[in-house]
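Every protein chain of the complex appears in place save one, which is left out.
Let's turn to subunit A:
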Amino acid sequence: MLKKTAVHKSCIIEQHRIVVDGKLMWASEPHVPFSDFAKEAFHHLDIDYPKFHKMDALSKLAFLAAEYILQDEDKDALALVLANRSGSLDTDVKHQESIQDTENYYPRPATFVYTLANICTGEIAIRHGLQTENAFFVAEEFPEETIFAYADYLLQSNKAKRVLCGWVEYFQEDYRALLYIF
């Protein structure tokens, strides 16, 4: 099975900081809402991708982590294997609130489309043109053995040349992304 020593590159986003291979890439003022942090981090990338602003928080987090870690990387046959604890619960709650009141029943299509955890893998795939294997696991803690074993399987079976994998967790302002490239 793959070991952490086989990690080619890593990216961590937590506490308003984005770190790639131990190097601080971006940090915002502490205590700003995640939406502001994400917007600033996105503008720091200086890319033209209006769809970013329509994503839910989980997808913004995954998108940013992927964007920072994939800079100058070969994306040919790159597979995606992600996991988190809360699934899409943050957006599920928002959707539920929009249909709670039968007298004011206006479900938002743009919210509803993000009520699946693996939508964030789709956003990464669309952005980087990946037509490869992808998987999303929901687990209480980072399922390192499962993720690394699955990545190993994809590489050994030639289903992928490289694998972008890791943890992308967001629920009500509490967030952490930890991505690796094998």
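One rule holds in what follows: a residue touches a chain if its C-beta (ideal position, glycine included) is under 8 Å from a C-beta of that chain, and two chains touch if they have at least 3 such contacts; residues count from 1.
The rule is simple: contacts and distances are computed from a predicted model.
Within the choices "sn-glycerol-3-phosphate transport system permease protein UgpE", "Aldehyde dehydrogenase", "Glycosyl transferase family 2" or "Acyl carrier protein", the name that UniProt assigns to the complex's undisplayed chain is "Acyl carrier protein". Even with one chain removed from view, subunit A keeps its contact list with that chain: residues 50, 53-54, 106-110, 113.
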